[in-house]
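The block underneath contains the structure these notes are about, expressed in C-alpha coordinates.
A single protein chain has been omitted from the complex, and every remaining protein chain is retained in its original position.
Here is subunit A:
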Amino acid sequence: MSTTAGTTASPTGLADPDELDLRLPVSYLADGHSVRSWLLTTDHKRIAILYAITITVFFFIGGAAATLVRLELATPEADVLRADTYNKLFTLHGVVMVWFFLIPSIPNTLGNFLVPLMIGARDVAYPKLNLISWYLNLGGGLLAVAALLAGGVDTGWTFYVPYSTVFSNTWVSLTVLGVFTTGFSSIATGVNFIGTVHLLRAPGMTWFRLPLFVWAMYTTSLMFVLATPVLAVTLLLVFAERTFGLPIFDPARGGDPILFQHLFWFYSHPAVYIMVLPAMGVVSELITCFSRRKVFGYTFMVYALVAIAVIGFFTWGHHMFTSGMSPYAALVFSFLSFIVAVPSAIKVFNWTGTLYRGQVGFESPMLYALGFVGLFTLGGLTGLFLASIPVDVHVQDTYFVVAHFHYIMVGASVSAYFGGLHFWWPKITGRTYPETWARFAAILMFFGFNLTFFPQFIAGYLGMPRRYHVYPPEFQIWNVLSSAGAAVLAAAYLMPLGYLTWSLLFGERAGNNPWDASGLEWRTSSPPPRRNFFGSPRVQGGPYNYHPEGVAPVHDQPRLPSRGSLT
(Lines give C-alpha, C1' and ligand atoms only; values in the text may rest on other atoms or scores of the structure.)
Protein backbone atom coordinates (compact mmCIF):
# COMPACT_ATOMS: atom_id res chain seq x y z
CA MET A 1 0.00 0.00 0.00
CA SER A 2 1.05 3.59 -0.42
CA THR A 3 3.10 5.24 2.22
CA THR A 4 1.30 7.41 4.73
CA ALA A 5 4.16 9.88 4.72
CA GLY A 6 3.18 11.05 1.23
CA THR A 7 -0.44 11.57 2.27
CA THR A 8 0.31 13.69 5.27
CA ALA A 9 2.69 15.87 3.28
CA SER A 10 -0.05 16.79 0.84
CA PRO A 11 -2.84 19.05 2.14
CA THR A 12 -5.62 17.54 0.01
CA GLY A 13 -4.59 13.95 0.51
CA LEU A 14 -5.05 13.30 -3.20
CA ALA A 15 -2.02 14.93 -4.69
CA ASP A 16 0.16 11.94 -3.98
CA PRO A 17 0.19 9.80 -7.12
CA ASP A 18 1.08 6.74 -5.08
CA GLU A 19 -2.00 6.90 -2.93
CA LEU A 20 -4.26 4.85 -5.13
CA ASP A 21 -1.46 2.51 -6.18
CA LEU A 22 -2.39 -0.95 -4.97
CA ARG A 23 1.01 -2.26 -6.07
CA LEU A 24 -0.63 -4.77 -8.37
CA PRO A 25 1.76 -6.28 -10.89
CA VAL A 26 1.46 -4.80 -14.37
CA SER A 27 -0.23 -6.85 -17.07
CA TYR A 28 1.85 -9.02 -19.37
CA LEU A 29 1.17 -6.53 -22.17
CA ALA A 30 2.59 -3.60 -20.23
CA ASP A 31 5.58 -5.56 -18.94
CA GLY A 32 8.14 -4.21 -21.41
CA HIS A 33 7.46 -2.39 -24.68
CA SER A 34 10.65 -2.91 -26.66
CA VAL A 35 10.77 -5.15 -29.72
CA ARG A 36 13.34 -7.21 -27.85
CA SER A 37 10.94 -7.77 -24.96
CA TRP A 38 8.60 -9.42 -27.48
CA LEU A 39 11.00 -11.30 -29.74
CA LEU A 40 13.03 -12.78 -26.87
CA THR A 41 10.16 -13.31 -24.46
CA THR A 42 9.63 -16.59 -22.66
CA ASP A 43 6.17 -15.57 -21.46
CA HIS A 44 3.67 -18.10 -22.81
CA LYS A 45 1.12 -15.31 -23.25
CA ARG A 46 3.39 -13.17 -25.39
CA ILE A 47 4.43 -16.19 -27.45
CA ALA A 48 0.73 -16.85 -28.01
CA ILE A 49 0.40 -13.31 -29.37
CA LEU A 50 3.43 -13.80 -31.65
CA TYR A 51 1.81 -16.98 -32.99
CA ALA A 52 -1.51 -15.19 -33.44
CA ILE A 53 0.15 -12.55 -35.61
CA THR A 54 1.98 -15.05 -37.83
CA ILE A 55 -0.97 -17.39 -38.32
CA THR A 56 -3.21 -14.43 -39.20
CA VAL A 57 -0.76 -13.44 -41.94
CA PHE A 58 -0.65 -17.02 -43.24
CA PHE A 59 -4.45 -17.27 -43.04
CA PHE A 60 -4.81 -14.32 -45.39
CA ILE A 61 -2.08 -15.62 -47.75
CA GLY A 62 -3.88 -18.98 -47.95
CA GLY A 63 -7.21 -17.20 -48.24
CA ALA A 64 -5.99 -15.07 -51.15
CA ALA A 65 -5.00 -18.23 -53.04
CA ALA A 66 -8.44 -19.74 -52.37
CA THR A 67 -10.09 -16.53 -53.62
CA LEU A 68 -8.28 -16.81 -56.95
CA VAL A 69 -9.19 -20.50 -57.22
CA ARG A 70 -12.89 -19.77 -56.62
CA LEU A 71 -12.73 -16.85 -59.07
CA GLU A 72 -11.37 -19.14 -61.79
CA LEU A 73 -14.02 -21.78 -61.10
CA ALA A 74 -16.91 -19.34 -61.60
CA THR A 75 -16.99 -20.32 -65.27
CA PRO A 76 -16.27 -23.69 -66.92
CA GLU A 77 -13.56 -22.22 -69.17
CA ALA A 78 -10.10 -21.01 -68.17
CA ASP A 79 -10.41 -17.23 -67.95
CA VAL A 80 -8.31 -15.94 -65.08
CA LEU A 81 -5.57 -18.52 -64.58
CA ARG A 82 -3.57 -20.93 -66.67
CA ALA A 83 -3.56 -24.60 -65.70
CA ASP A 84 -0.14 -24.56 -64.04
CA THR A 85 -0.88 -21.33 -62.14
CA TYR A 86 -4.10 -22.91 -60.90
CA ASN A 87 -2.17 -25.99 -59.72
CA LYS A 88 0.31 -23.79 -57.88
CA LEU A 89 -2.46 -21.79 -56.23
CA PHE A 90 -4.38 -24.75 -54.82
CA THR A 91 -1.09 -26.25 -53.62
CA LEU A 92 -0.19 -22.99 -51.92
CA HIS A 93 -3.66 -22.80 -50.39
CA GLY A 94 -3.38 -26.34 -49.02
CA VAL A 95 0.19 -26.12 -47.73
CA VAL A 96 -0.25 -22.73 -46.05
CA MET A 97 -3.67 -23.44 -44.57
CA VAL A 98 -2.81 -26.88 -43.21
CA TRP A 99 0.69 -26.37 -41.80
CA PHE A 100 0.94 -22.67 -41.17
CA PHE A 101 -2.60 -21.85 -40.12
CA LEU A 102 -4.79 -24.78 -39.03
CA ILE A 103 -2.26 -26.96 -37.21
CA PRO A 104 -0.82 -24.13 -35.10
CA SER A 105 -4.10 -22.14 -34.92
CA ILE A 106 -5.82 -23.18 -31.70
CA PRO A 107 -2.95 -25.05 -29.95
CA ASN A 108 -0.32 -22.38 -30.36
CA THR A 109 -2.44 -19.28 -29.79
CA LEU A 110 -5.30 -20.13 -27.44
CA GLY A 111 -3.52 -23.23 -26.14
CA ASN A 112 -0.29 -21.42 -25.37
CA PHE A 113 -2.18 -18.62 -23.67
CA LEU A 114 -4.67 -20.71 -21.74
CA VAL A 115 -3.13 -24.04 -20.74
CA PRO A 116 -0.96 -22.59 -17.94
CA LEU A 117 -3.76 -20.25 -16.85
CA MET A 118 -6.36 -23.02 -16.78
CA ILE A 119 -4.25 -25.35 -14.66
CA GLY A 120 -3.03 -22.59 -12.33
CA ALA A 121 0.60 -22.51 -13.48
CA ARG A 122 2.98 -19.57 -13.90
CA ASP A 123 4.19 -20.61 -17.34
CA VAL A 124 4.66 -23.70 -19.50
CA ALA A 125 7.20 -26.30 -18.38
CA TYR A 126 9.88 -25.35 -20.94
CA PRO A 127 9.53 -21.61 -21.67
CA LYS A 128 12.62 -21.33 -23.90
CA LEU A 129 11.53 -24.32 -25.98
CA ASN A 130 8.21 -22.52 -26.39
CA LEU A 131 9.96 -19.52 -27.94
CA ILE A 132 12.12 -21.76 -30.14
CA SER A 133 8.92 -23.38 -31.35
CA TRP A 134 7.67 -20.02 -32.65
CA TYR A 135 10.92 -19.34 -34.49
CA LEU A 136 10.81 -22.79 -36.08
CA ASN A 137 7.25 -22.15 -37.21
CA LEU A 138 8.17 -18.74 -38.58
CA GLY A 139 11.31 -20.08 -40.29
CA GLY A 140 9.35 -22.90 -41.92
CA GLY A 141 6.68 -20.46 -43.03
CA LEU A 142 9.26 -18.12 -44.56
CA LEU A 143 10.81 -21.02 -46.51
CA ALA A 144 7.38 -21.97 -47.85
CA VAL A 145 6.61 -18.36 -48.78
CA ALA A 146 10.06 -18.09 -50.42
CA ALA A 147 9.13 -21.10 -52.55
CA LEU A 148 5.93 -19.31 -53.47
CA LEU A 149 7.74 -16.13 -54.49
CA ALA A 150 10.38 -18.11 -56.39
CA GLY A 151 7.72 -19.66 -58.61
CA GLY A 152 5.47 -21.93 -56.56
CA VAL A 153 4.82 -25.65 -56.25
CA ASP A 154 2.34 -27.69 -58.26
CA THR A 155 2.20 -31.05 -56.48
CA GLY A 156 -0.83 -30.47 -54.27
CA TRP A 157 -0.36 -30.31 -50.50
CA THR A 158 0.12 -34.10 -50.39
CA PHE A 159 3.43 -34.12 -52.36
CA TYR A 160 2.55 -37.49 -53.89
CA VAL A 161 5.50 -39.35 -55.41
CA PRO A 162 6.67 -40.05 -58.10
CA TYR A 163 5.24 -36.74 -59.38
CA SER A 164 6.89 -34.70 -56.62
CA THR A 165 10.22 -36.52 -56.87
CA VAL A 166 10.73 -37.30 -60.56
CA PHE A 167 8.49 -35.08 -62.66
CA SER A 168 7.65 -31.77 -61.03
CA ASN A 169 9.90 -28.88 -62.07
CA THR A 170 8.73 -26.55 -59.33
CA TRP A 171 10.09 -25.59 -55.91
CA VAL A 172 9.18 -28.82 -54.15
CA SER A 173 12.39 -29.16 -52.12
CA LEU A 174 12.17 -25.70 -50.60
CA THR A 175 8.52 -26.16 -49.64
CA VAL A 176 9.18 -29.60 -48.21
CA LEU A 177 12.03 -28.14 -46.16
CA GLY A 178 9.66 -25.44 -44.85
CA VAL A 179 7.06 -28.00 -43.76
CA PHE A 180 9.83 -30.19 -42.27
CA THR A 181 11.05 -27.24 -40.18
CA THR A 182 7.62 -26.30 -38.94
CA GLY A 183 7.09 -29.92 -37.92
CA PHE A 184 9.70 -29.47 -35.22
CA SER A 185 7.72 -26.53 -33.90
CA SER A 186 4.72 -28.86 -33.51
CA ILE A 187 6.85 -31.44 -31.69
CA ALA A 188 8.27 -28.75 -29.37
CA THR A 189 4.76 -27.53 -28.56
CA GLY A 190 3.61 -31.09 -27.92
CA VAL A 191 6.50 -31.82 -25.55
CA ASN A 192 5.81 -28.54 -23.76
CA PHE A 193 2.09 -29.11 -23.21
CA ILE A 194 2.54 -32.71 -22.05
CA GLY A 195 5.25 -31.63 -19.59
CA THR A 196 3.15 -28.69 -18.39
CA VAL A 197 -0.01 -30.70 -17.77
CA HIS A 198 1.91 -33.48 -16.02
CA LEU A 199 4.06 -31.34 -13.76
CA LEU A 200 2.62 -27.88 -13.25
CA ARG A 201 -1.00 -28.40 -12.24
CA ALA A 202 -1.93 -26.28 -9.22
CA PRO A 203 -2.57 -28.05 -5.91
CA GLY A 204 -5.99 -29.73 -6.10
CA MET A 205 -6.11 -29.67 -9.92
CA THR A 206 -6.47 -33.42 -10.41
CA TRP A 207 -6.64 -35.00 -13.87
CA PHE A 208 -10.42 -35.24 -13.77
CA ARG A 209 -10.78 -31.63 -12.70
CA LEU A 210 -8.96 -30.39 -15.79
CA PRO A 211 -11.08 -28.29 -18.14
CA LEU A 212 -11.90 -30.14 -21.35
CA PHE A 213 -9.87 -27.60 -23.31
CA VAL A 214 -6.76 -28.73 -21.41
CA TRP A 215 -7.62 -32.37 -22.10
CA ALA A 216 -8.02 -31.50 -25.78
CA MET A 217 -4.60 -29.82 -25.78
CA TYR A 218 -3.08 -32.82 -24.00
CA THR A 219 -4.45 -35.36 -26.48
CA THR A 220 -3.51 -33.10 -29.40
CA SER A 221 0.02 -32.91 -28.01
CA LEU A 222 0.25 -36.71 -27.96
CA MET A 223 -0.57 -36.67 -31.66
CA PHE A 224 1.92 -33.85 -32.30
CA VAL A 225 4.67 -35.88 -30.69
CA LEU A 226 3.85 -39.25 -32.22
CA ALA A 227 2.61 -38.35 -35.72
CA THR A 228 4.78 -35.40 -36.78
CA PRO A 229 8.11 -37.33 -36.83
CA VAL A 230 6.64 -39.69 -39.44
CA LEU A 231 5.82 -36.70 -41.65
CA ALA A 232 9.35 -35.44 -41.08
CA VAL A 233 10.83 -38.72 -42.34
CA THR A 234 8.46 -38.87 -45.30
CA LEU A 235 9.34 -35.35 -46.41
CA LEU A 236 13.02 -36.03 -45.77
CA LEU A 237 12.83 -38.99 -48.18
CA VAL A 238 11.18 -36.80 -50.82
CA PHE A 239 13.83 -34.14 -50.26
CA ALA A 240 16.68 -36.70 -50.48
CA GLU A 241 15.26 -38.20 -53.66
CA ARG A 242 14.92 -34.81 -55.37
CA THR A 243 18.09 -33.19 -54.11
CA PHE A 244 20.59 -36.02 -53.74
CA GLY A 245 19.12 -38.58 -56.13
CA LEU A 246 18.54 -41.24 -53.45
CA PRO A 247 15.72 -43.30 -55.01
CA ILE A 248 13.60 -44.67 -52.16
CA PHE A 249 10.21 -44.38 -53.91
CA ASP A 250 11.29 -44.45 -57.60
CA PRO A 251 9.20 -47.16 -59.32
CA ALA A 252 11.72 -47.34 -62.19
CA ARG A 253 14.25 -48.76 -59.73
CA GLY A 254 11.88 -50.94 -57.77
CA GLY A 255 10.67 -48.36 -55.27
CA ASP A 256 7.10 -48.27 -54.01
CA PRO A 257 5.14 -44.99 -54.36
CA ILE A 258 2.27 -46.49 -52.36
CA LEU A 259 4.62 -46.74 -49.39
CA PHE A 260 4.91 -42.95 -49.55
CA GLN A 261 1.14 -42.67 -49.32
CA HIS A 262 1.03 -44.95 -46.28
CA LEU A 263 3.71 -42.90 -44.51
CA PHE A 264 2.16 -39.58 -45.52
CA TRP A 265 -1.31 -40.47 -44.31
CA PHE A 266 0.02 -42.04 -41.13
CA TYR A 267 0.78 -38.43 -40.24
CA SER A 268 -1.88 -36.62 -42.19
CA HIS A 269 -4.88 -38.49 -40.91
CA PRO A 270 -3.98 -37.85 -37.27
CA ALA A 271 -3.30 -34.28 -38.46
CA VAL A 272 -7.03 -33.94 -39.14
CA TYR A 273 -7.61 -34.73 -35.46
CA ILE A 274 -4.80 -32.34 -34.52
CA MET A 275 -6.99 -29.71 -36.20
CA VAL A 276 -10.33 -30.76 -34.74
CA LEU A 277 -9.57 -31.94 -31.17
CA PRO A 278 -8.54 -28.42 -30.05
CA ALA A 279 -11.73 -27.11 -31.67
CA MET A 280 -13.74 -29.62 -29.64
CA GLY A 281 -11.98 -28.40 -26.52
CA VAL A 282 -12.86 -24.77 -27.24
CA VAL A 283 -16.49 -25.56 -28.01
CA SER A 284 -16.88 -27.58 -24.80
CA GLU A 285 -15.84 -24.49 -22.84
CA LEU A 286 -18.16 -22.17 -24.76
CA ILE A 287 -21.29 -24.32 -24.68
CA THR A 288 -21.12 -24.97 -20.96
CA CYS A 289 -20.58 -21.27 -20.20
CA PHE A 290 -23.37 -19.93 -22.38
CA SER A 291 -25.94 -22.52 -21.36
CA ARG A 292 -25.04 -22.14 -17.67
CA ARG A 293 -24.87 -25.93 -17.23
CA LYS A 294 -22.05 -28.28 -16.30
CA VAL A 295 -20.78 -30.23 -19.28
CA PHE A 296 -23.02 -33.24 -19.69
CA GLY A 297 -20.98 -36.43 -19.17
CA TYR A 298 -17.60 -34.83 -18.39
CA THR A 299 -15.74 -38.13 -17.99
CA PHE A 300 -17.11 -39.48 -21.25
CA MET A 301 -16.00 -36.28 -22.97
CA VAL A 302 -12.49 -37.00 -21.70
CA TYR A 303 -12.57 -40.65 -22.77
CA ALA A 304 -13.92 -39.60 -26.16
CA LEU A 305 -10.99 -37.23 -26.70
CA VAL A 306 -8.53 -39.96 -25.77
CA ALA A 307 -10.34 -42.53 -27.92
CA ILE A 308 -10.30 -40.22 -30.96
CA ALA A 309 -6.58 -39.58 -30.45
CA VAL A 310 -5.81 -43.30 -30.26
CA ILE A 311 -8.15 -44.64 -32.96
CA GLY A 312 -7.21 -41.70 -35.21
CA PHE A 313 -3.79 -43.27 -35.62
CA PHE A 314 -5.24 -46.41 -37.23
CA THR A 315 -7.56 -45.09 -39.92
CA TRP A 316 -5.09 -43.62 -42.40
CA GLY A 317 -5.75 -46.30 -45.03
CA HIS A 318 -9.17 -44.83 -45.89
CA HIS A 319 -7.34 -42.20 -47.95
CA MET A 320 -6.03 -45.00 -50.16
CA PHE A 321 -9.03 -47.26 -50.93
CA THR A 322 -8.51 -46.78 -54.67
CA SER A 323 -4.73 -47.26 -54.59
CA GLY A 324 -4.99 -51.01 -55.10
CA MET A 325 -4.58 -51.99 -51.45
CA SER A 326 -5.58 -55.47 -50.32
CA PRO A 327 -9.37 -55.79 -49.87
CA TYR A 328 -8.77 -57.13 -46.36
CA ALA A 329 -6.72 -54.08 -45.43
CA ALA A 330 -9.44 -51.87 -46.93
CA LEU A 331 -12.05 -53.70 -44.86
CA VAL A 332 -10.14 -53.11 -41.61
CA PHE A 333 -9.51 -49.44 -42.39
CA SER A 334 -13.15 -48.97 -43.32
CA PHE A 335 -14.27 -50.58 -40.05
CA LEU A 336 -11.89 -48.46 -37.97
CA SER A 337 -13.04 -45.31 -39.77
CA PHE A 338 -16.62 -46.10 -38.73
CA ILE A 339 -15.44 -46.80 -35.18
CA VAL A 340 -13.71 -43.42 -34.82
CA ALA A 341 -17.07 -41.77 -35.51
CA VAL A 342 -18.43 -43.20 -32.24
CA PRO A 343 -16.47 -40.99 -29.81
CA SER A 344 -17.10 -38.00 -32.11
CA ALA A 345 -20.82 -38.72 -31.93
CA ILE A 346 -20.59 -39.03 -28.13
CA LYS A 347 -19.20 -35.52 -28.08
CA VAL A 348 -22.00 -34.13 -30.24
CA PHE A 349 -24.62 -35.84 -28.04
CA ASN A 350 -22.99 -34.47 -24.89
CA TRP A 351 -22.85 -30.91 -26.23
CA THR A 352 -26.54 -31.23 -27.06
CA GLY A 353 -27.13 -32.72 -23.61
CA THR A 354 -25.37 -29.74 -22.05
CA LEU A 355 -27.72 -27.38 -23.91
CA TYR A 356 -30.79 -29.32 -22.78
CA ARG A 357 -32.86 -27.02 -20.60
CA GLY A 358 -29.83 -24.87 -20.07
CA GLN A 359 -30.28 -21.12 -19.97
CA VAL A 360 -28.90 -20.70 -23.43
CA GLY A 361 -27.65 -17.27 -24.43
CA PHE A 362 -26.72 -16.28 -27.94
CA GLU A 363 -23.61 -14.20 -27.34
CA SER A 364 -21.20 -14.17 -30.28
CA PRO A 365 -18.85 -16.94 -29.03
CA MET A 366 -21.90 -19.18 -28.54
CA LEU A 367 -23.07 -18.50 -32.10
CA TYR A 368 -19.70 -19.70 -33.35
CA ALA A 369 -19.90 -22.75 -31.06
CA LEU A 370 -23.39 -23.68 -32.24
CA GLY A 371 -22.22 -23.20 -35.82
CA PHE A 372 -19.38 -25.58 -35.03
CA VAL A 373 -21.71 -28.31 -33.78
CA GLY A 374 -23.86 -28.14 -36.90
CA LEU A 375 -21.01 -28.03 -39.38
CA PHE A 376 -19.01 -30.69 -37.53
CA THR A 377 -22.03 -33.00 -37.55
CA LEU A 378 -22.51 -32.56 -41.28
CA GLY A 379 -18.79 -33.01 -41.96
CA GLY A 380 -18.67 -36.06 -39.70
CA LEU A 381 -21.70 -37.73 -41.27
CA THR A 382 -20.31 -37.28 -44.78
CA GLY A 383 -17.12 -38.81 -43.39
CA LEU A 384 -19.14 -41.98 -42.82
CA PHE A 385 -20.08 -41.95 -46.52
CA LEU A 386 -16.37 -41.84 -47.33
CA ALA A 387 -15.50 -44.56 -44.82
CA SER A 388 -17.80 -46.86 -46.73
CA ILE A 389 -15.69 -48.36 -49.53
CA PRO A 390 -18.28 -48.49 -52.36
CA VAL A 391 -19.33 -44.86 -51.85
CA ASP A 392 -15.70 -43.80 -51.51
CA VAL A 393 -14.76 -45.43 -54.81
CA HIS A 394 -17.62 -43.52 -56.43
CA VAL A 395 -16.68 -40.10 -55.04
CA GLN A 396 -12.88 -40.51 -54.79
CA ASP A 397 -11.08 -37.36 -55.99
CA THR A 398 -14.32 -35.43 -56.45
CA TYR A 399 -15.59 -32.25 -54.83
CA PHE A 400 -17.53 -34.44 -52.39
CA VAL A 401 -14.24 -35.11 -50.61
CA VAL A 402 -13.27 -31.43 -50.83
CA ALA A 403 -16.58 -30.42 -49.28
CA HIS A 404 -16.30 -33.09 -46.56
CA PHE A 405 -12.91 -32.07 -45.26
CA HIS A 406 -13.66 -28.36 -45.53
CA TYR A 407 -16.72 -28.91 -43.32
CA ILE A 408 -14.43 -30.39 -40.68
CA MET A 409 -11.31 -28.26 -41.10
CA VAL A 410 -12.86 -24.89 -42.02
CA GLY A 411 -16.48 -25.15 -40.95
CA ALA A 412 -15.71 -26.77 -37.63
CA SER A 413 -12.13 -25.84 -36.71
CA VAL A 414 -12.09 -22.26 -37.97
CA SER A 415 -15.51 -21.54 -36.41
CA ALA A 416 -14.21 -22.86 -33.11
CA TYR A 417 -11.04 -20.79 -33.46
CA PHE A 418 -13.09 -17.63 -33.98
CA GLY A 419 -15.44 -18.62 -31.16
CA GLY A 420 -12.50 -19.11 -28.80
CA LEU A 421 -10.89 -15.90 -29.97
CA HIS A 422 -14.04 -13.94 -29.17
CA PHE A 423 -14.60 -15.71 -25.85
CA TRP A 424 -11.09 -15.13 -24.52
CA TRP A 425 -10.48 -11.81 -26.31
CA PRO A 426 -11.34 -9.75 -23.19
CA LYS A 427 -8.92 -11.90 -21.17
CA ILE A 428 -6.14 -11.73 -23.75
CA THR A 429 -6.36 -8.03 -24.59
CA GLY A 430 -8.27 -6.55 -21.67
CA ARG A 431 -10.73 -4.98 -24.13
CA THR A 432 -14.28 -5.72 -25.20
CA TYR A 433 -15.34 -5.83 -28.83
CA PRO A 434 -18.58 -4.64 -30.47
CA GLU A 435 -20.94 -7.54 -29.81
CA THR A 436 -23.42 -6.72 -32.60
CA TRP A 437 -20.70 -6.81 -35.23
CA ALA A 438 -19.36 -10.03 -33.79
CA ARG A 439 -22.78 -11.72 -33.89
CA PHE A 440 -23.31 -10.50 -37.44
CA ALA A 441 -19.91 -11.91 -38.49
CA ALA A 442 -20.66 -15.26 -36.82
CA ILE A 443 -23.97 -15.62 -38.62
CA LEU A 444 -22.50 -14.42 -41.91
CA MET A 445 -19.67 -16.93 -41.57
CA PHE A 446 -22.12 -19.80 -41.02
CA PHE A 447 -24.23 -18.94 -44.05
CA GLY A 448 -21.26 -18.02 -46.23
CA PHE A 449 -19.61 -21.29 -45.36
CA ASN A 450 -22.64 -23.41 -46.20
CA LEU A 451 -23.21 -21.51 -49.43
CA THR A 452 -19.60 -22.17 -50.42
CA PHE A 453 -19.28 -25.82 -49.56
CA PHE A 454 -22.74 -27.43 -49.63
CA PRO A 455 -22.96 -27.08 -53.44
CA GLN A 456 -19.61 -28.87 -53.63
CA PHE A 457 -21.18 -31.98 -52.08
CA ILE A 458 -23.70 -32.03 -54.90
CA ALA A 459 -21.20 -31.25 -57.66
CA GLY A 460 -18.89 -33.92 -56.30
CA TYR A 461 -21.61 -36.52 -55.99
CA LEU A 462 -22.56 -35.79 -59.61
CA GLY A 463 -18.96 -36.47 -60.56
CA MET A 464 -17.05 -33.18 -60.71
CA PRO A 465 -13.35 -34.03 -60.15
CA ARG A 466 -11.14 -31.91 -57.91
CA ARG A 467 -7.89 -30.16 -58.95
CA TYR A 468 -9.02 -28.99 -62.45
CA HIS A 469 -9.35 -25.36 -63.52
CA VAL A 470 -11.85 -26.25 -66.28
CA TYR A 471 -14.94 -28.45 -65.96
CA PRO A 472 -17.99 -29.58 -67.96
CA PRO A 473 -20.61 -26.78 -68.21
CA GLU A 474 -23.32 -28.79 -66.40
CA PHE A 475 -21.47 -28.21 -63.11
CA GLN A 476 -21.46 -24.44 -63.49
CA ILE A 477 -24.52 -23.75 -61.35
CA TRP A 478 -22.93 -25.43 -58.33
CA ASN A 479 -19.66 -23.61 -58.89
CA VAL A 480 -21.33 -20.23 -59.22
CA LEU A 481 -23.14 -20.84 -55.93
CA SER A 482 -19.88 -21.90 -54.35
CA SER A 483 -17.93 -18.89 -55.61
CA ALA A 484 -20.71 -16.55 -54.47
CA GLY A 485 -20.54 -18.19 -51.04
CA ALA A 486 -16.78 -17.73 -51.00
CA ALA A 487 -17.28 -13.97 -51.46
CA VAL A 488 -19.66 -13.91 -48.46
CA LEU A 489 -17.21 -16.01 -46.46
CA ALA A 490 -14.33 -13.69 -47.34
CA ALA A 491 -16.34 -10.73 -46.05
CA ALA A 492 -17.16 -12.64 -42.87
CA TYR A 493 -13.47 -13.43 -42.29
CA LEU A 494 -12.41 -9.83 -42.89
CA MET A 495 -14.95 -8.38 -40.45
CA PRO A 496 -13.29 -9.68 -37.24
CA LEU A 497 -9.98 -8.31 -38.50
CA GLY A 498 -11.66 -4.89 -38.61
CA TYR A 499 -13.67 -4.79 -35.38
CA LEU A 500 -11.12 -6.68 -33.29
CA THR A 501 -8.41 -4.23 -34.36
CA TRP A 502 -10.83 -1.42 -33.53
CA SER A 503 -11.42 -2.92 -30.09
CA LEU A 504 -7.66 -3.05 -29.43
CA LEU A 505 -7.52 0.71 -29.89
CA PHE A 506 -10.93 1.96 -28.76
CA GLY A 507 -12.67 -0.95 -27.04
CA GLU A 508 -13.95 -0.56 -23.51
CA ARG A 509 -11.88 -2.04 -20.70
CA ALA A 510 -13.04 -5.56 -19.98
CA GLY A 511 -13.76 -6.84 -16.49
CA ASN A 512 -11.90 -9.83 -15.12
CA ASN A 513 -14.77 -12.20 -15.85
CA PRO A 514 -17.12 -10.66 -18.42
CA TRP A 515 -18.96 -13.92 -19.19
CA ASP A 516 -19.38 -15.11 -15.60
CA ALA A 517 -17.41 -18.16 -16.62
CA SER A 518 -16.01 -20.65 -14.14
CA GLY A 519 -12.46 -21.46 -15.26
CA LEU A 520 -9.29 -20.52 -13.40
CA GLU A 521 -8.26 -18.23 -16.26
CA TRP A 522 -11.07 -15.87 -15.22
CA ARG A 523 -9.75 -15.63 -11.65
CA THR A 524 -7.04 -13.17 -12.56
CA SER A 525 -6.96 -9.72 -14.06
CA SER A 526 -7.66 -8.98 -17.73
CA PRO A 527 -5.05 -9.01 -19.18
CA PRO A 528 -3.22 -11.22 -16.66
CA PRO A 529 0.09 -10.20 -15.08
CA ARG A 530 3.36 -11.80 -16.21
CA ARG A 531 3.09 -14.38 -13.40
CA ASN A 532 -0.56 -15.11 -14.25
CA PHE A 533 -2.04 -15.04 -10.73
CA PHE A 534 -1.79 -12.68 -7.79
CA GLY A 535 -1.87 -15.40 -5.15
CA SER A 536 -1.32 -19.12 -5.39
CA PRO A 537 -4.29 -20.86 -6.97
CA ARG A 538 -5.68 -23.87 -5.13
CA VAL A 539 -8.48 -25.88 -6.69
CA GLN A 540 -11.25 -27.30 -4.53
CA GLY A 541 -13.77 -28.63 -7.00
CA GLY A 542 -14.44 -29.90 -10.50
CA PRO A 543 -14.67 -27.64 -13.53
CA TYR A 544 -17.82 -25.94 -14.85
CA ASN A 545 -19.20 -24.92 -11.49
CA TYR A 546 -22.30 -23.31 -13.01
CA HIS A 547 -24.77 -24.95 -10.65
CA PRO A 548 -24.56 -27.32 -7.67
CA GLU A 549 -23.78 -30.93 -8.44
CA GLY A 550 -26.80 -32.98 -9.46
CA VAL A 551 -29.25 -30.10 -9.57
CA ALA A 552 -31.88 -30.35 -12.31
CA PRO A 553 -32.01 -27.60 -14.93
CA VAL A 554 -34.09 -24.57 -13.95
CA HIS A 555 -36.19 -23.08 -16.68
CA ASP A 556 -38.52 -20.09 -17.01
CA GLN A 557 -36.21 -18.14 -14.73
CA PRO A 558 -33.66 -15.41 -15.28
CA ARG A 559 -30.23 -16.74 -16.29
CA LEU A 560 -28.18 -17.84 -13.31
CA PRO A 561 -24.89 -16.09 -12.96
CA SER A 562 -21.82 -18.19 -12.36
CA ARG A 563 -21.32 -19.27 -8.79
CA GLY A 564 -17.98 -17.60 -8.62
CA SER A 565 -14.58 -18.78 -7.70
CA LEU A 566 -13.35 -22.32 -7.47
CA THR A 567 -10.28 -21.24 -5.65
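Quick note on the criterion: a residue touches a chain if its C-beta (ideal position, glycine included) is under 8 Å from a C-beta of that chain, and two chains touch if they have at least 3 such contacts; residues count from 1.
The rule we apply is simple: contacts and distances are computed from a predicted model.
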Chain left out of the displayed complex - its UniProt protein name, from "Cytochrome B561", "Glycine/betaine ABC transporter", "Simple sugar transport system permease protein" or "ATP-binding cassette domain-containing protein": "Cytochrome B561"
Contact partner of the left-out chain, one of A:162, A:247, A:374 or A:465: A:247
Touch with the omitted chain, as defined above, among A:49, A:89, A:125 or A:367: A:125
Per the touch definition above, residue among A:198, A:357 or A:467 touching the missing chain: A:198
Which residue of A:65, A:115, A:161 or A:232 touches the chain not shown here: A:232
Residue ranges of subunit A at the interface with the undisplayed chain: 42, 116, 121-127, 129, 187, 190-191, 194-195, 198-200, 225-230, 232-234, 236-237, 240-241, 244-248, 250, 252-256, 259, 263, 266, 531, 536
